[in-house]
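What follows is a single structure, and I will ask about it in a moment.
With one protein chain removed, the remaining protein chains of the complex are shown where they sit.
Labels for the chains are A and B, by order of writing; each one numbers its residues from 1.
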Amino acid sequence: MSGDGGGRGNNGGKGGGGGNGVLRRVLRNPLGLVSAVVLALIVLAVLFAPLLSPQGPNVASLRDSFGGPTGGHPLGFDSAGRDMVARLLYGGRNTLGGALLALVVALVIGVPSGLLAGYRGGRFDAAASWVVNLVMALPAMVVLLASRAILGPTVWVLMVVLGVLISPSFFRLVRGVVAGVRGELYVDAARVAGLSDARIVARHVLIVVRAPIIIQTALVAGIAIGLQAGLEFLGVGSGSTPTWGAMLNEAFGNIQRAPTMIVWPGLALGLTSASLVLLASALRDALEDRGAPAARRKARRGGSGLVSSELASPELVSPGLVSSEPAPSESVLSESAPSEPAPSGPVSGEVGERAELLSVRGLRVAYDLADGTVKEVVHGVDIDVRAGEIVGLVGESGSGKTQTAFSVLGILPEGGRVAGGSVTVAGTEIVGLDERAHRALRGTVVAYVPQEPMSNLDPSFTIGTQLTEPMRYKLKISRAEARKRALDLLRQVEITDPERVFASYPHQISGGMAQRVLIAGAMSCDPDLLIADEPTTALDVLVQAEVLGLLRRLQRERGMGVLLVTHNLGVVADVCDRVAVMHDGRIVETGTAEQILHAPEEPYTRRLLGAVLDRAPARGAWKGETA
Amino acid sequence: MKKTISGVALAAACATALTGCAGGGAKAGGAGSTLSIATMTLPQSLDPADANGSALPFFQAVYDTLIKREPDGSYSPMLATEWKYSGDRTELKLTLRDGVKFDDGSPFDAAAVKANMERFGKKAGAQAKTLKDVKSITADDATHVTVKLAQPNPAMLYYLSDAAGLMANPKSFTKPGDPLKTKPDGTGPYELDSAKSAIGTKWVYTRAKNYWGSKLPYEGVTISYFDNETAIVNGVKTGQLNAALLQNADQQAGIESDPKVKTVKQEFDFQGMILFDRGGALVPALKDARVRQALNLAIDRATMLSKIRQGRGTATSQIFGAKSAGYVPELDTAYPHDPAKARDLLKQAGFASGFTLKLPRIQAIVPDALASSLQTDLNAIGVKLTWDDVDAGAVRRIFTDRAYPAMVMNLGQPDADWIGVGDYVLPGVFNMFGTSDDTLKSLLPKIQAAPDGTAKADLQALNRHLVEQAWFVPFYRMSYLHVSDGTVRVTPQSGMAVPALYNYAPAK
Partner (left out) sequence: MLSFVARRVAAGVVLLFVISLLSYLLLSIPDLDVGRQLLGSNAPQATVDAKNAELGLDRPVFVQYADWLAHAVRGDFGTSWFTGENVVQALSTRLPVTVSLMLGVTGVTAVLSLLLGVWAGVRRGVADRVVQVLGVLGYALPGFLVTLIIVVVFAVKLRWFPAIGYTDIAESVPGWLSTITLPVASLSVAGVAGVSQQVRGAVIDVLRRDYVRTLRARGLPPSRVLFRHVLRNAAAPALTVLGMQFVGLLGGAVLVEQIFGLPGIGSMTVTYTTRGDIPVIMALVSVTVVGVIAVNLLVDVLIGWLDPKARTA
């Protein structure tokens, strides 16, 4: 799973820059489509201004001023008796051209320097960052006005200066992303493979920063257009060059005489800005959909929250290497993989006699997709867990095992819901149970150990806080009591220096340690049922064994029932009493661990066994494989 | 959406409850209250040496002038009770009011007048030039002063009713750091309340305790500076400001529709093209009077006035204002819109194929409509007009480097004819190439030496000559609007855009 997960993440990242897929996604989004069409129309109209406008933008006849629409002049005339259509079209040329100029200046300054600073770091980074701080601290208005006084009052001068003033935003964006990526493994791998820096930057790094730059560009274009209009209003204008800002200002100066004159330039400006911001948001959504899981991973790993906060968008992110249980849409995709038809209907000898601790019958999980359709990902699953027993739920990535686990916990992701069936936990039916009552079960009756340790701890709080908070809430105990119990728990999960770990933040401890902390967290309110979702997958082989041992020990000591979700049949062999094999949203085979491992009945189970055995040796070193 | 609106409304409700009624900032209802005036002019300081033009009310609050100028332009006693010229008009004897004291108790006397006027002439102030004809000032006794002039100056009484006549306490002159700049020390009807004032934005004056003269109707006066008329209009509409002057035609139209607002029209500035280069140094064509006349005939003044100023003003071809002695009514229409005749004149002058004029354009003075209509009108007679966009600050190129042959400006039309003549006709900034001719050389000395009110014929002759020679291309006199929130009656000051501080009174 991790292997193909990594591959997918990588592809997602590479394509994330704005390839055809993204374009198609943007255009499929109605707002994205509309804004793109509006922008395209505006740009075309402005480009073909000489063909479209009835006369030149400066042809004036004072006699016609403030005149309403006439035959050849559909929008009438402005205060100087110039044709409004011509002013709008030619004004658009200068307005959009000016914004383009500002953008080009900002990009030319900001992007290469950001790339270099982010990729090389060191002295250049320090120097560039200092200059950027300088530019950002410059009093923009003074600089604009002074440059205007020196270079002349034209819109082009203002836009070049504006470009320089906003270039830091590109620098910081690019530098942040690149610095984050620099440490990423595939860049390391490329370096090891002997690629030159230029090649690496071109092939790996540029691709990663492409998307955020495109979004930032759309936003900055809108800002440049708005600023230009604002400057015009302050009398810091474009001189005799027609621009939308100048038109707006002129209309404002005659608002008593001709109040409607403000409409056209206002509309042009508003439509353009709105289209730009909507396009940016459509782009963002398109990129987000596509790289979401990978994106999340990166933002977390890259460390500095600032990097992604530049635009506060998860898509600023590079491909991740590991994939968590994929999002529903992806699981849909990946499920097309199996070639053999899955057996229909439950294959289980357990229907009827329901276990006391956990009993699942005919569980169906469905997702409401964005296009209004419903996608069912779990098609009627039966499973039982009794007190004191460990049941393995085995299947490939995307088989629906995690969805099943989440249903029991009641923590299906957004859009997901239990579409049918019955789930009883310690005798309580949870399908249709109200959220509050369901919540009461979590922690104390049923607890959860997640797959990836680091991402499942809140980076902003200490381990101690995260351990004590649920205890204090669920068990209504004092802070001191909770602390004592937490330290105790840490000791129980074989952490040697509980005090230190208690006071640490998640980023200060190792992955194995974090997994122990999560197990301690799951144990903290003495649950009867533990749901462990791939609890060892993300860990080194040695640590895997330790954590499994720990789980087994705790389970025995406490007599818990455990539902162990895993794709790893080695883990099953180690700890499970019984096993349910899941494929394509259905349970295909259930039995004791021994039975399943040694005498599988289903061809699918056999295939699974074969695959695992082949890949087993590589498991510990998966990180290397993915590059 | 709902959330935002209700949030705003809530904040609104709170603030309204707290303030009771937030709308009424200034109350200028009856006598004894405060007058709140808006201005777009900043005084450079409150030192009389820096006094200039529209900033005069700032000074009138704290200083008195030697002579008072009434709204109609006539002179009446103030710190000087009598004045008399000698026969050759080179000696002016002033009798001073007795018993007037500065705040520190030192008397206002002839020595003070001498000290003030001598200092005024020497300081690098905008109006220092107005005393350039003063040869000597003698204190004959405590209440009598003799001012000797190098040559007659018909505007001298005007100057003494203006910046040059402001009298400050001479004791402040010797103090270090020129304290008068921010701590005015005069005999005026009000005192500056430094604690409440914020120099640069708001000047708060309170009534002086022992003012020698008759009290002005308001206990206090607040003058607030604004950099745009939109804020002023809103302030007057809501009664936060009692009075202001609006120049912009559209703002005028906007406020007239408000039933509570009272308005008074006044024509003061004229707008037009000042042809500097009558000698043809930069643009040879301009040397020929026929070319200058052609420019005048090319302009469609009526359309410009109705479209650009929304009809607020009077089209004119002369630079003399309607209240001045040199004004000749029929000269307003001396140059009708006649492009054919203009082309003819150009042809006669040998410029049938036209020429190019490159003029500086300050956007605040030359809006788009004016810029393009001038281009269109001049283009119609073959003169290609190009604009050089400059900022208001870029004056050095215009006046020092003399880089442009002409410029479109808004200029005042003073009642005192000699001031206009001095600014626009005599060699100086607006006649930067020092153009003159025989007619001028004979008329000007006569006008200069004539006793008050006797130069009318010569002034009109001068005016006719200037129009005939087309020294200028005036477009129109612009009407400005004095507005008040309804509680104040404003009397315009003849020959000034801004009313004197004495011209405000509670409305009946």
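One rule holds for everything that comes next: a contact is a pair of C-beta atoms (placed from the backbone, for glycine too) under 8 Å apart; a residue touches a chain by one contact, two chains touch by 3 or more.
Predicted model only: the values in this text are computed from it and were never measured.
Trainee: Any idea which of B:Ala142, B:Ile199, B:Ala349 or B:Ala380 touches the chain not displayed?
Mentor: From the options B:Ala142, B:Ile199, B:Ala349 or B:Ala380, the contact with the absent chain belongs to B:Ile199.
Trainee: For the chain left out of this view, which of A:Pro57, A:Gly222, A:Gly464 or A:Gly512 touches it?
Mentor: A:Gly222
Trainee: Could you tell which one of A:Leu41, A:Val104, A:Leu134 or A:Val541 touches the chain left off the display?
Mentor: The single option touching the absent chain is A:Leu134.
Trainee: Given the contact definition stated above, which residue among A:Gly67, A:Gly97 or A:Gly266 touches the chain not shown here?
Mentor: Selected residue, touching the omitted chain: A:Gly266.
Trainee: With the full complex in mind, choose from B:Ala150, B:Ala352 or B:Val395 the residue touching the hidden chain.
Mentor: B:Val395
Trainee: Which residue numbers on chain A touch the omitted chain?
Mentor: Against the left-out chain, chain A lists 130, 133-134, 136-143, 145-147, 149-150, 222, 226, 229-230, 233-236, 248, 252, 262, 266, 269-271, 273-274, 277-278, 281, 292, 296, 299-300, 303-306, 308-310, 312-314, 324, 409, 411, 413-414, 439-444, 447-448, 450, 452, 455-462, 469-470, 473-474, 505, 507-508, 518, 521-522, 524-525.
Trainee: Please give every residue of chain B in contact with the chain that is not shown.
Mentor: Per the touch rule, chain B residues meeting the hidden chain are 1, 3-4, 7-8, 11-12, 14-16, 18-19, 21-23, 25, 42-47, 50, 52-53, 124-126, 128-129, 181-182, 198-202, 224-228, 230-232, 234-235, 237-238, 240-241, 391-396, 398-400, 409, 423, 428-430.
Keep in mind that, in the parts below, only the chains that are shown with their structure count from here on.
Trainee: Just curious, how far off is chain B from chain A if you go by their C-alpha centres, in Å?
Mentor: Here chain A and chain B have centroids separated by 65 Å.
Trainee: If we count contacts the way the header does, which residues on chain B are in touch with chain A in the complex?
Mentor: On the chain B side, the touching residues are 248-251, 253-254, 257, 300, 303-304, 307-308, 310, 361, 363-364, 367-373, 375-376, 387, 389-391, 393-394.
Trainee: Quick check on the complex: what are the chain A residues that touch chain B?
Mentor: On the chain A side, the touching residues are 58, 60-63, 65-66, 78-82, 148-149, 152-154, 235, 237, 239-240, 246, 250, 253-257.
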